[in-house]
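Removed: one protein chain of the complex. Kept in place: all other protein chains.
Every chain is named by a letter (A and B) in the order it is written, and numbering of its residues begins at 1.
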Amino acid sequence: MQAENLTEILRQQPFLAGLSPAHMEVLVGCASNVHFAEGANLIHEGHLANKFYLIRTGRVALETDINARGRIRIQTVGPGEVLGWSWLVRPYRWHFNGLAVADVRAVALDGECLRNKSENDHDFGYEMLSRLSLVMERRLEATRMQLLDLYTIAPRVSE
Amino acid sequence: MTHEAHHVAIERVDPLLVHPVTIKKVTWETDDTFTLDINLGEFAEGYSFRPGQFNMLYVFGLGEAAISISSDAAEPEALAHTIHRVGTVTTGLAHLKRGDMIGLRGPYGSSWPIDVARGKDVCIVAGGIGLAPLRPVMYALFRERKAFERIILLYGARSPLDLLYRVELEEWSKEHNVEVLVTVDRGDSSWKGHIGVVTNLFTYLKIDARATVAYVCGPETMMKYTIDELERRGLQESQIFLSMERNMKCAVGFCGHCQYGPEFICKDGPVFELPRIRPLLEKKEL
Partner (left out) sequence: MHILDSSDLHVLFETLSSRGYTVVGPTVRGEAIVYDQLRTVEDLPRGFRDEQSPAHYALKRDDEDLFFGFVVGPQSWKKYLYPPRLTLFSAAKSGKGFTVSTSLAESPPRKLAFFGVRPCELAAIAIQDRVFTAGEYVDPTYKMMRENVFIVAVNCTVTGANCFCASLGTGPEARSGYDIVLTEMKQAGRHYFTVASGSERGESVLGALPGAKAGAEQEKAAGETLRTAAASQLKHMASDLAPQLLKDNFEHPRWDDVAKRCLACTNCTMVCPTCFCSTVEDSTDLSGARAERTRRWDSCFTMDFTKVAGGNIRPSTRARYRQWLTHKLSNWVDQFGTSGCVGCGRCITWCPAGIDITAEVDAIRGTGPQEEGVAHAS
């Protein structure tokens, strides 16, 4: 895939809105276009986390196995959203499986590449981190809402 | 005035008198939510309601519960209520079978203002049992489908097992050109749909803020987050309507229980335009 086409694709991702052309060029060096068929895993629980994905089409379900309860899905990530930040923090391991529940087209960004470029160019690093902070903040807020179990009328919490 | 005539006159005048009606059909939607189709019998004459209103349903000897009407307002004789079993009276209602008798009075309350959405996009955001009082809105929009532009439904439930009206949701999407986005708080390997909070579904939509009217119903916290999200996308307060809930005993503004600030939810609500209750939403333990 040509670098300019990739740049065009990246420019359309909401996550990268407002990124300067110079920083976009830095980013493209770590980017590749990927495709996962329905049923394939983008990420594996416990494995080394070295990529982060900007989803273009399709849907990824984050899932894990709970004893006796079986396979539970706790979140889906869709077009315009971001999958994965475990590449940012040691020990760089995924905590969930990410299963393509529909055909997925995405841009994969190499974690090690991004970490190196951020070390060398702190301005670039700041751009990545501030965008990721926003994603994490929204995700945390949403997760807390899910945790509140609002649709259950009388959850037992204490005596 | 004969005794009988006097009795009839009082019945029409007494807003607290219940009317005996029977159950036409019981449908279990989920393991704790069911729909009762009501046969109004003699009470059918002159009975009509608007989307968003509720009836008080009486179980002999147990008491009453305020339940939103979830059927088509254009067919009042096909009256139905989708009920979440949470307390004594709703559990009593859950034990009923076809042919059983309950008491009914109503309809009460304010309704979803559908006329303001003419020529515009309609965005309906429902959480949990909140879809039940919004279903009549959907039916009303379908009756004049061309009078409205996009119809978007964002619906969130706890899990796939808790989803209401699953077959209808498909119909709405296919036959009435409704953009239906459904999400659950958690799923299992058989669920391929969205998983996450209902407000996150906005990520997958582009809405025209200036030409959208939003109707929101669900747990209060969910409604507050939804309002934030709608405003983040450019909607004005006056374009947003919500349905509030409080303990109700009389439904006619006499018992005082449903007061929400100065509003009686039974008669000033349950449907409110956001500007009217904005200052109240922010208050704790109101």
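What we mean here is this: a residue touches a chain if its C-beta (ideal position, glycine included) is under 8 Å from a C-beta of that chain, and two chains touch if they have at least 3 such contacts.
The model shown is predicted, which means the values in this text are computed figures rather than measured ones.
Enquirer: Using the touch definition from the header, name the shown chains in contact with the chain that isn't displayed.
Expert: Hidden chain contacts in the full assembly come out as A, B.
Enquirer: Quick one: which of B:22, B:173 or B:189 touches the chain that's been left out?
Expert: B:22
Enquirer: So one chain is hidden, and I want to know which residue out of B:46, B:61 or B:119 touches that hidden chain in the complete assembly.
Expert: Of the listed residues, the one touching the omitted chain is B:61.
Enquirer: Among B:113, B:193 or B:253, which one is in touch with the chain left out?
Expert: Final answer for the missing-chain contact: B:253.
Enquirer: If you put the missing chain back, which residues of chain A would it touch?
Expert: 152-155
Enquirer: Of the residues in chain B, which ones touch the absent chain?
Expert: 3, 6-7, 10-11, 13-20, 22, 60-64, 86-87, 99-101, 103, 245-247, 249-250, 252-257, 259, 261-262, 264, 267, 283, 285-286
Going forward, only the chains that are shown with their structure count from here on.
Enquirer: Starting from the mean Cα coordinates of chain A and chain B, work out the distance between those two points in Å.
Expert: 37
Enquirer: Give every residue of chain A touching chain B within the complex, in rising order.
Expert: 59, 61-63, 70-76, 78-81, 101-102, 142, 145-146, 148-154
Enquirer: Inside the complex, what are the residues of chain B that reach chain A?
Expert: 84, 86, 127-129, 156-158, 162, 183, 185-189, 191-197, 199-200, 203-204, 218-219, 221-222, 225
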